[in-house]
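Working notes, beginning with the structure itself.
Yeah, one chain of the complex is gone here, protein chain that is, but the others are all in their spots.
Chain IDs A and B follow the sequence of writing; residue 1 opens each chain.
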Amino acid sequence: MVKKLVILKNITKTYYTGKVAYQVLKGISLEVEEGEFLAIMGASGSGKSTLLNIIGLLDKPDSGIYIFDGQEVNQLTKKELAYLRNRKIGFVFQAFYLVPWATALENVLLPLLYRGKINKEDEKKAVELLKRLRLEKRINAKPNELSGGEQQRVAIARALITNPKLLLADEPTGNLDSKSSQEVMNIFKELNENGITIIMVTHDPEIADFAKKIKIIKDGTFIKE
Amino acid sequence: MKTSFFQFLKDIFKELFSNKINFVFMFLALTISLVTLNTIYSLGLSAKKQVMDYLANLQFGKDAMFIVAGGGRIIGLTTTRRDTLKLEDVEEIKKLDFVKLASPISIGTLEVSYKGVAEKLKVEGVLPNYVFANNWYPKVGRFINEKDLKTMAKVCVVGADIPKKFNIKNILGEKIKIAGQYFKVIGVLESKPFFGHHRWDKRIFIPLTTAQRRVFNKDYIEGVKLLFRKGTDIKIAEKKIKEILRKRHKLFGIEPDDFRIITPELAISIFTKTMRTINVFLLAIALISLTISGVIIMNLMYANIEEKAPVIALRIALGADPRKIIKHYLIMSFFIAIISGIVGWILSIFLMQIISFFTPLKTFFSWKVFIFSLSFATFTSITFTLMPAIRASKIEPAILLKTL
Partner (left out) sequence: MFIKYKLLWGGLFHKKLRLFLSVIGIIIGVASLLLMNSFGESAKIKTLKEIETFGPEVMMVVAGSVKVHGGRAIQTEITTTLKPADAEALRKIKGIKYLSPVFNGDGIIRYLGNNLTTIVNGVNEEYLLLRKFPLLEGRNFLKDEILGYKKVAILGYKIKRELFEDKNSIGKIILINKLPFRVIGVLAPIGIDASNTDQDDQILIPWTVAISAVYNVDYIRSIYLSVENLEEIHLIEKQINKILLKRHKVSERNKDFDIVKAEDILQVKTQTTELFSTLVKSISILCLFVGALGVTAIMTLSVNERKKEIGIRKALGAEDKNILFQFLAESVFITSLGGAIGILIGVVGSLIFLPLFDYPLVFPWIPILTSTLLTIFSGIIAGIYPAYKATQVDPIILLRHNF
């Protein structure tokens, strides 16, 4: 039997803007198995980003149960959540979010800072990752010297340096031209084939097609396939 | 034109308030420094005014002078003879056309007693004109008159504290013993504020003739208070009086004076000397802190301009005059200066109230401090905004292409 990495049961989340309550998630249930490549699609405002925040342990649901890698996470402290994020989850964002003053290599090593020491092996590993993503010539470049596609590849390297079980991607190709998008998606596909579970949020059907499975979110719930 | 200037101001305020943290810190830094600066400045003014009021109350504000017998330092041990200042010298000084009034004094500390209560007190032999010379009048009874002087009467006028000291209810007409002789009390003077060790209200006054012949038995005087006509040049007066006295006392060449001339200016500087040194140091510190505030403003202005670079670049791309950009930021900093200047001034008034509550220093209100506060605020703020503003005016419109 394949292990379930993410189990969401009846998740709700409400935001308050001023006095107006705005229920973003209205009872979401989802199960993601290890090795899956899931694309979540939806228009803007559908709640897909909020869902990703919850899956990525950046936000907590108002109600419902979330079991991540066999551990119920609702009751975990901030510190424990930070630990889980650091060890088991990798993030890739639309706007890359590279630290502007650090080089590509340094950006890749950033997650390890919160594990304590960064040693020579870590550096070697980061260089290898960058090489694998065909960035060997850009190791010491600053983000503003890199193209969009290159920046996103650095971000992917940063997500992979911790050997995460789950890779979360939020519109990873949103800021890229089509050639770079193809490149990034091919990397994702390859990573998934090597065993990493990927959950990706997008509104682009072409990109979603790279995934093994597609779910569509609308007004805070999944539309039945 | 008018509307466009209004628009210009509106832009400035919008930018100022869009980044509240920036604005608050600029304001805070400037205001803290200004409050200190204003308070120290006004306390200095206040202390000086207190001394001047005190001296003016004694008719020693200006157009006056005091000559003390005995040479030497202004304060300290006398190093020459002290018995050379005579009434004849006073007569000679009186002949100078700018001298309005001369009031000689002969002083001694004597044992004064009444019904077994005895104390050593300052006894001064004076002329009737003493009241005008010192702006000090009897509260009850009368002062010494010409007749007392002529007859060497054994009468005395006492300071306001004396009746209480000897526990006398109706002191007028009572006889008190001064150095073994009985003196009839003919008047009580009104209370005078005192400063330092000059306890005016504890003194006793007797006719000068009585003092010289019957009490002290000496023909010299301790000092003479002079009042001048309005507009007298005190420096020239001092010089002339010095010449007369040196000539009369036969002092030539490098022989030192056997008298000391105390001018109101000198008195003020003696009274405020310690205070002034401290004040200068404190003002220096406050000015340094104002400079630091300036650096903070400069830093935040740079940061602000960096943040607003695309907007500025857009303006320049649309043909804005670089000078207008500079003006924009200078007006912005002027506005911060005005607010801080006013708030700093108001807070310093509150702070002075608190200080005056715990110390003898009085609060002091002056528009001078207001102007002082505003000008220092403006100067600091504008000076330190100048460089960032020039930097802003030099932003290349090309950066727009990168950010968009």
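In this section, a residue touches a chain if its C-beta (ideal position, glycine included) is under 8 Å from a C-beta of that chain, and two chains touch if they have at least 3 such contacts.
Everything quoted here is computed from the prediction, not taken from an experiment.
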Hidden partner chain, touching residue among B:Ser18, B:Thr151, B:Ser191 or B:Thr277: B:Thr277
Residue among B:Ile292, B:Ile354 or B:Ile390 touching the omitted chain: B:Ile292
Option touching the unshown chain, where B:Glu88, B:Glu111 or B:Glu190 are the choices: B:Glu111
Contacts of chain A with the absent chain, listed as residue ranges: 44, 49-50, 52-53, 56, 58-59, 78-79, 82-83, 85-87, 91, 93-95, 97, 99-102, 105-106, 109-111, 113-115, 117-119, 123, 158, 162, 170-171, 174
Positions on chain B where the hidden chain makes contact: 21-22, 25-26, 28-29, 32-33, 36, 40, 71-73, 75-80, 82, 108-109, 111, 118, 120, 196-197, 253-256, 274, 277-278, 281-282, 285-286, 288-289, 291-293, 295-296, 298-300, 302-303, 306-307
